[in-house]
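One protein chain is absent from this view; the other protein chains keep their places.
Moving on, here comes chain A:
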């Protein structure tokens, strides 16, 4: 197990280097950061050249990348155009997005798995059909529609919550954004669980559990669910990465100052250090989430052993 983890961590290094290099190239090569720094005004060529020299922008791209990576490993993610350290932005944004993701994942797990189990056990009956139709609707409606509609209904029309989230972003204000963020994945979790349950309910070991005279609740929670959750866990694991980076729309709607918001601002203003810094961390989050899923596999299914 230990050796497996080490091997996986080592495998992350080339993935990390490759993906950050791609991001670096895309962000720096596809726009002129110095021009962006001056906004609408045309920069004085002498000043522009000086700034280019100070920011290593007159060096070839691969040298710039090496320089950037060297700084990252010393904990320096550079400075945004407004003079703020990128590390400060990271420290401000990541906890907020982490909380939002947590809310979304908890909702996905609780609601998604419950709905999936209920419909999976009653496959083909009316409960199952209505859950299927409902999830289909949820999957079809894009986030920016469901987000604005729910924000309008709960925040404006019925005045139940604040329509936007304050800078501190406490859990209580993140519930509705969490629901919006979770909606689509929730539908997938429901469908995955349903299929998995419906398939496993016919398994021989479930019949054995019935023959042992176990109560129905115990058969479902201990015998059926444990086997059926393996595909769901995979999905949730990869989804954590997607939720953390893909919250751009939700964070924009509810004015949450998280990762998605900062990346959005960074892209709009061609603010290269911010974008590259945030995405670099996202890459790490993705890689770790994947490793965690693989390790969780072994916990859920003892037939999988890593050596």
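Throughout what follows, a contact is a pair of C-beta atoms (placed from the backbone, for glycine too) under 8 Å apart; a residue touches a chain by one contact, two chains touch by 3 or more; residues count from 1.
Throughout what follows, contacts and distances are computed from a predicted model.
S.K.: If you look up the hidden chain in UniProt, what protein name do you find among "ATP synthase subunit a", "Acetyl-CoA carboxylase biotin carboxyl carrier protein subunit", "ABC transporter ATP-binding protein" or "Carbon monoxide dehydrogenase large chain"?
M.R.: "ABC transporter ATP-binding protein"
S.K.: Pick out which of A:7, A:53, A:67 or A:212 touches the chain that's been left out of the picture.
M.R.: For the chain that is not drawn, the touching residue is A:212.
S.K.: So which of A:41, A:74 or A:303 would be touching the chain we can't see?
M.R.: A:303
S.K.: Quick one: which of A:7, A:53 or A:222 touches the chain that's been left out?
M.R.: Per the contact definition at the top, the residue touching the missing chain is A:222.
S.K.: Could you pull out which residues of chain A are in touch with the chain that's been left out?
M.R.: These residues touch the chain not displayed: 202-205, 207-215, 218, 222-223, 226-227, 300-303.
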